Each structure stands twice: as structure tokens, then as C-alpha cells.
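With one protein chain held back, the other chains of the complex are shown just where they sit.
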Amino acid sequence: MAEILMSEAERTFILHGIQDNVRSDGRGCEDYRPIELETEVVSNANGSARVRLANSDVLVGVKGELGKPSLDTPEHGRLEFFVDCSANATPDFEGRGGEDLALEISSMLARAYDCPSCLDTQALGIIKREQCWVLYVDILILECGGNLFDAVAIAVKAALGNTKLPVITVRKDENDETELEISDDPYDCERIKILNAPCIVTLSKVGNQHIVDASLQEESCCLSRLMVAVTENGTITASKTSGSGSLNPESIIDMLESGKRAGTLLNKTLHAKLLEEEVKVGTKKKTMGFLT
Amino acid sequence: MDIKLASSRVLRDSLEPVGPLHLVSPGDVITSESGFMRGHGTFMEEGGGNLKASVAGMVDRVNKLISVKPLKTRYNGEVGDVIIGRIVEVQQRRWKVDTYSRLNSILMLSSVNLPGGELRRKTEEDERMMRDYLSEGDIISAEVQNVFSDGSLSLHTRSLKYGKLGQGTLVQVSPSLVKRRKTHFHNLPCGASLILGNNGYIWICPTINEDTDQTGGFVQNLEPVAGGDREVIARLRNCITALANHGIVLFDTVILYAYEASQKYSVKELLQSDIMKEIASLSRQRMEQEL
């Protein structure tokens, strides 16, 4: 993410504002900016979602394909994350500029989803050691307005919740060979349970306080960030510090607490909205798509 | 914590337009009559007498001069405009300033006041101290002195009301929303000061005392701003963003109406799009009534 130029007076203003719990747009230290969410935007993918968090815009598509399970988990399926920082987002991402950021985001997501209770990967296994579902989660960053990790995590969770995989049954045919049969009915599909999937909360340390959901200006004032992946019941599935500054152990503990609070609230609100969206499927659902 | 579904989105541009509009897109014929002078955004078709538009926008006819004003454009400077800019580079005897125009503007060392307001020749020492006064990232308010042939602007801060700006918030809107007025510096009764730059950069800061604080930006006040003032500034920022998103031209009167209309919500609620629309339409109605 590009560093934007700021004067010293502006930085001081932002710093003092955060200390007083009144940020430059009136939010408190743990408030998110308004988020807009839509699922099922891409018809060719098994599941998709688009999230707009203030000026950040993220589009996620999930495609399921049949592949070989990984060696150390022969009975489980797997998820593969790929992030593409397109040059649409900011001219800095042209060519190979966005690669570092893309790698950071995809490895954080891989770490966050790597625990057995988040997503039931055993349900994605089909034949032990031979076939399993591989879910390719592809993330496209359309616009970069600060706080990308949070927006990406929300979009990934919504897209996975929206994913419909066709039902596969394993049969043995006359020659005693295993055969996979896909159901012909397009509506006969499995869904993925995302109740325990994590959301990422980025806590930026500015001065002596930390804030949630930093805007671009606030991000350029912060030297150090902690990203925490939190599930709805408060379990931390991954965490990572970032930035060239260092943190006090006590501040880390405070930040973990804030992250847990913000994360559980985010998860709850997201679940409620996803349910609301689900109910609308089948009735006249207006697809807003990409029109503003 | 506010997550909305896109399907329940309130369409943003359903505010009714005011009066008949003559909108054109590139290649549209504006008129075939001769005798008109061509302004910005138009070109004469080769071989025919048609005047065509080259940008997408509104046709502006002043007597015999026809021009097309695009809505989303970089700032095109005129002499005498008040602008707010950010220093991007310190060069040998001048600073390069970003003013959201096509080319960066220039602030010459000879166009600034020295500390204390004295007038003297700039010596070598002054050149070396340039970075002490204005360095990369600083925000200044200035006036356009001159427009060069390539379209870039030359600025000056030869008055104590211009100069380096201290603590506050910068809001960026489209330059077409800020029109030329008598004064661009407003001290609002709600407890904050506003500088409307013609280039679309708007600066909101705690109230500037006309007599004591106008030092030309040499004395920087870095003490913490009071919490009440901060809330006022945050509310103003959200109101201005709401008005700008709905394309309402910004005057200090409209901004004050929006501020009063927003009092029934808390500052952070003003970030939601449906509340922004409500405030924009309320302010616009009030503007029309007062006219």
C-alpha cells in the first residue's frame, strides 16, 4: 500500500484525536466504517462475494475442482488462496509491485483457515488419498482504500458461505473400479459451513493507542500493526505483526483483547447479514452487481 | 458495526436535477450555426461547420462563447484563485506543490514571506533554509499568481492569511464543486474554520483568530485540540463528504445547513449512505427555499 504524504501537523492532529477516542471522521477507536456486501456476483464460480469497505473494494471467487489430497492429510480436502492485486487498485501495483502485499494476504489467510475447527475439510474428501475437493479461493483487489486484510477476510468468508458444490457419490461399477457420480440436478448441492470461519481484524498502533479499521491517512501514521484472525466464539486462529516498528508486550495483550471484541462483533453481524441474503435467494433478488 | 447488503442499497443519484440540462458526450454536435467562439472542451469538425464536444459534461453558453464543462476534471487554474496544496518536492529556489491539476504547481522562493513579514532579497542562506520552512508533505494555502503556457500554475503566499497550515483535516472533492467567491476563508459559528480551495481541496481546522493566529504559518501550534472542537471538525468533514457525493456545489451556507441538519445523528452515523443522502437532500431543499 502506497505511503501517502502527510504534514507533521496532520499527523499530530490524528494522533491526538485517537488518544481522545475521536478520530478524524468521528469514529471511536474500535468502530468500523460502513461495509457493503453482496454474494453470488460471478455466475461461473461456485461461490463469490464482493465487499466494499469505505474505499476498499474486493471481489472473491471460489471454484471447486477435483484433485489429489495433500500428503499429510489424505482424507481431507484443501483450500488454496491466491490474491491478485490488480493495477486498477493503485498504479503502484502495476507489474510486480503488488506481489509482496499479495503474498502477505494469501499466507495470512492460509494460516487463518489452517485449523481443523474452522472449516470441516474432512467433508471435502472423496476417496482417501486419491480424490478430494480442492477449493481455489481467488481474491481480486479492485480498489485499495486502507485496511485490505479485513475486507478480504470478510469477502472470503461470504464467498465460502455462498459456495455450492455438486454432490458426488462414490460407486463401484461392474469391474470393481471406483467411479464418481455427479448429481445431474443443478440444485442438488452441498454448502460449506462457515459458522466457525475466522475474520481478520487489523489493529494499528498509533502513539499509545491502537485503532481498528484504519483509513489510509491513519495507516501512514502507524508504525506497527497486529493482524488477528478471530472466530465468532473468540478463538484466535492466526496472528501476525507487521510494519517496521516494535510493540510492548502489554500493548500486544490489549490489542488481542480489542481484536477479540471487534472480531466477535464483526462475525455476528456478518452471519446475520449472510442469513438475510440467503433468504432472498429464489425470490426476486435484485443483483446490483457493479453498478454504483 | 454496520454491514449492509448491496441489494438494499439506496440508489445514490436519485436526487432530482435542478432545471433543464444540456448534457453532451464526446462527439455530440452542440450546434451547427457559425459565429460562435469555441471554448474549452469543444472542437470544430473538419470540413463541416459543426461544433462538437470533446468531453462529457454540461454545455456552458456565455453570449458567443460556448464551452463544455466536464464534471470530473483536474483543476484548471485561473489567476486569483485561492487554492490549498501539498508540497511534493523541494527544488533549488522553489517548491513543487500538488494541487490536483495536470501538472504540479510551483511556489517560488521569492513568492513567500520571510518570518516576521520582512521584505528583503533572498540570500544563499535562505535557500538552504527552505526545507526548514516547507518540506515534503506540508500543506499550504496560497493564491494563483500566474498561469504558464503549459497550464501549470505559479503560486504566492504574499499575505499573512496564506502560508503553511497547522492542525486540521483535509477533504478532497471534485474541483467543479467549489466556485469562485469573494472570500474562501470562513469562520463558522459552530466552532471551526473552513478554507474552500478552488482546486477541490478543503481544509477544516479549529477556529482561526483573525488577529492573533494569522502568522503566515511560521508558528506551528502542535498542542492537542480540544475534544469538542474535534467533534465539530469531524462532523463538518462528514457533512462535506455527504454533499460532495451528491454533487452539491459547496458554499459556506450549504455546509452550515448540512451541519444543522446532521445534529440529530451522532458523528459516526453520518458515514452511512442513506443518512448522507437525507442530509444532502435536506440541505438542497433549504438552499432552494432561501434563494
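Note that the chains are named A and B in the order they appear, and that numbering of residues resets to 1 at the start of each chain.
Note that a residue touches a chain if its C-beta (ideal position, glycine included) is under 8 Å from a C-beta of that chain, and two chains touch if they have at least 3 such contacts.
The working rule: contacts and distances are computed from a predicted model.
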item: Protein name as given in UniProt for the chain not displayed, "Major facilitator superfamily (MFS) profile domain-containing protein", "Chromosome transmission fidelity protein 8 homolog", "Trafficking protein particle complex subunit 12" or "Exosome complex component MTR3"; value: "Exosome complex component MTR3"
item: Which displayed chains the unshown chain touches; value: A
item: Candidate in contact with the missing chain, chosen from A:103, A:167 or A:189; value: A:103
item: Contacts of subunit A with the absent chain, listed as residue ranges; value: 71-73, 75, 100, 103-104, 106-107, 111-112, 114-117, 122, 226, 234-249, 252-253, 256-257, 260
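Here, only the chains that are shown with their structure count from here on.
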item: Between subunit B and subunit A, distance of the C-alpha-averaged centres to the nearest whole Å; value: 36
item: Of all residues in subunit A, those that touch subunit B in their complex; value: 5-10, 12-13, 16-17, 19-20, 22-28, 31-38, 50, 154, 265-266, 269-270, 273, 276-277, 280, 285-288, 292
item: Complex interface listing, subunit B residues touching subunit A; value: 1-7, 9, 12, 86, 88, 136-139, 164-170, 220, 222, 224-225, 227, 230-231, 233-235, 237-238, 266-268, 270-273
